[in-house]
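In what follows, a single structure is set out as structure tokens and then discussed.
Removed from the display is one protein chain of the complex; every other protein chain stays in position.
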Amino acid sequence: MNTNTDIIIAILATAVTGGTPILYAALGEILAERAGVLNLGVEGMMLVGAVSGFIMALHMSNPWAGLLMAMLAGGAMALIHAFLTITLKANQVVSGLALTLFGTGLAGYIGKSYVGVRLQDSFRAVPIPVLSDIPVIGPVLFSHDPLVYLAYFVVPALWFLVFRTRAGLNLRAVGENPAAADSVGISVFRTRYLYVILGGMLAGIGGAYLSLHYVPVWVENMTAGRGWIAVALVIFATWNPANAIWGAYLFGGLDALGLRLQTLNVTVSPYFLKMLPYIFTVLVLILVTRRNMLHRIGSPKALGIPYDREER
Amino acid sequence: MIIHGTRLAIEKRLIPSSSAFIVIPFISIFLALLVGSVFLYFSGHEPAAVYLKMFKGAFGSRYGITETVVKAIPLTILGLGVALAFRMQLWNIGGEGQLYMGAFAATWVALTFPAGSAWWVMPAMILLGMLAGGLWALLTAVPRALWGVNEIITTLMLNYVAIFWVDYLVYGPWKDPAGFNFPLTAVFSEAATLPGLFDSRIHAGLFFGVAAAVILYMVIYHTRWGYEIRVTGENPAAARYAGMNTTRNILLVMMLSGALCGLAGMCEVSGIGHRLQHGLSPGYGYTAIIVAWLSRLNPFAVIPVAILFGGLQVGGFMVQTSGIPSSMVYMLQGLLLFFVLGGELLTGYRLTRLPAAGEAIK
Partner (left out) sequence: MSVPLLVEMVGITKKFPGVTANDRVDFNVREGEIHVLLGENGSGKSTLMSVLSGLYRPDEGEILINGRKRNLRSPRDAIKTGIGMVHQHFKLIESFSVAENVILGGDGTPLVLNKKDIENNLAQLSERYGLSINISAMVWQLSVGEKQRVEIIKMLYRGSQVLVLDEPTAILTPREAEELFENLRRMAAAGRGIVLITHKLNEVIAIADRVTVLRRGKAVATLDKKEINRRDLAWLMVGQDVVFQSRKKNPPGSEKVLELQNVNCHSDLGLSGLTDINFSVYKGEIFGIAGVAGNGQRELAEVVTGLRPVNGGKLLINGKDVTGLSPRRIMDHGVAHVPEDRLGTGLIPNLNAIDNLIIKDYRRELLRRGPLINRRTARINAQRLTDRFEVSLRSLEAPVKLMSGGNLQRLLLAREITSQPHLLIAVYPVRGLDIKATKAVHDLLLEQREQGMAILLISEDLEEIFKLSDRIGVLCGGRLAGIIPAEAADVEEIGLLMMGSDKAGDTAS
């Protein structure tokens, strides 16, 4: 087999796994933003999900238990943000930043005694029979752990939810014009709470993916800014779950590329390679924002604005 | 602000009272400590003792107080820079990166002219530090001004780039050959070092902080440009109508904001570390965001809040010996912010006096 092809396949495969945590987090944030709530606490929610999932999986010797815990933890964190921004109508930007700060601290605090511990019962790669034997596509798409496969279903499911169901119509209405939604009896409150919490659960899964499979060791701050890349990815995907998937894999690929180039003795300082995903995010964001401006595609119109029914 | 009236009622407040602005922060601090104590308790520590140790550590000794001030200096300067940007609804999350770039530029001067005299080396470091920070912010300000590109994400991304850039330098070309392979540069010359004060680690950056607060206050409330910033931040449409050049103001404000953050970076390398090193900032840029917000963007309020957070950091460091991780400080900061955000709503609902229906005020 041609070793160059091998390398490319390896990079692509790592792109998928590298992109998966970002994908989950971005999907969650898409839901929240579609409802009109900006949640910048993704990084914090992912970390709390990662640490709580790790600890649970360690004690129960079962990664699935960890996953469940991560979902609950992420959802609980999101609940704080939801309460502050929806019920108390606080500034969404600052609340999200506070959540990231709190989450980062909380994760570090809880995980203190677990730093460096390796999880034996992590998610392992489960190649799908037959499909994983297809040349190229097999190893890239079908030789991964269950959470990657789960994502393959979650993405179209969420797309269907948002664009083809009544619930999705309600969701989008709340994000575009909450007063209009309210006037036809849709509960803006409940809708926003629901999708913000759901978003937190997905972020928790994204974080858990890191601690339960990708690097099954707990390290403080192990998300390393992935939460923020997920926030950027939402804009990149124009708030459409279907677009999020390949954007996430693209970022994952950059990460992977960086690591591979190191092993290929490319004489570029590893620090420049580390910079790549972040610089790339900025450039992409600029391009996408300009495109959105030209084509009049925009964010949900009520994004970031608290809803007050008795406003006079 | 006076409320005239004849009736007492618990209703939605029309004008928040000024006392709320003082009381709410204190209640928030108390509540944050309360919730924090729950976590402490459940991990086997005695909250009251821990808090006491933190307070003593930060303010109870000469060493503690000076360390608190040392931390308060960059927090003040950064807080001022961030608050300025926030006033125009420009969410500059890139203080950390702008700090690093300021540190980098100042270091370049110090390392390139090790024999230079203080008369020009120090001013050059200050100038280039501010310039570097300002330009780093400008990189995100231009897309924001021209195309509305979300500055929260761009400034944040550039933080990582700046940190890795400094890492590259200190692990690579600028690594001190006499440094035992640690990621740091050679020590700065006397000329490039900010003089110390009070026979402690506190350095002349203290004056920068205070001066910056005064200058910024004057600018925001008493100059025409400051007026433009306030108007634009509140209502870009009205600003446009009044003929204010919003694009120019976005660029200027971000540059000034970044310049202040860069100045903080210069202070850190010149006044504290006396060299450029990995991990030069324990997240000051992020903490400064909270400082700015808690100060309600008022330049003078930034100073006491910065001291509070400096103390928090020092206290948190002190209790590490009791087995409490430094991340608890972040937790407390996050909690504090939560309660302040929540408390803001309360200023809108209070026991208040309302004018009777139909009463006209002349």
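Letters A and B mark the chains as written, and numbering starts fresh at 1 in each.
As a working rule, a contact is a pair of C-beta atoms (placed from the backbone, for glycine too) under 8 Å apart; a residue touches a chain by one contact, two chains touch by 3 or more.
From a predicted model like this one, the values you see are computed outputs, not experimental measurements.
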item	value
Given B:T223, B:T247 or B:S322, the one touching the chain that is not displayed	B:T223
Option from A:L27, A:M71 or A:A173 whose C-beta touches the chain left out	A:A173
Residues from subunit B at the interface with the omitted partner, ascending	1-4, 11-12, 14-15, 218, 222-225, 227, 230-231, 234-235, 237-238, 240-243, 354-355, 357, 360-362
Where the missing chain touches subunit A, by residue	164-167, 169-170, 172-173, 176-177, 179-187, 301, 309-310, 312
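Assume only the chains that are shown with their structure count from here on.
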item	value
Centre-of-Cα separation between subunit B and subunit A, whole angstrom	29
Interface residues, subunit A side, partner subunit B - complex	40, 44, 80, 84, 88-91, 93-95, 97-109, 112, 220, 225, 228, 231-232, 235, 269, 271-272, 274-275, 278-279, 281-282, 285-286, 289-290, 293
Residues of subunit B defined as touching subunit A within the complex	39, 43, 91, 93, 140, 143, 147-150, 152-154, 156-158, 160-161, 164-165, 167-168, 171-172, 286, 289-290, 293, 325-335, 337-338, 341-342, 344-345
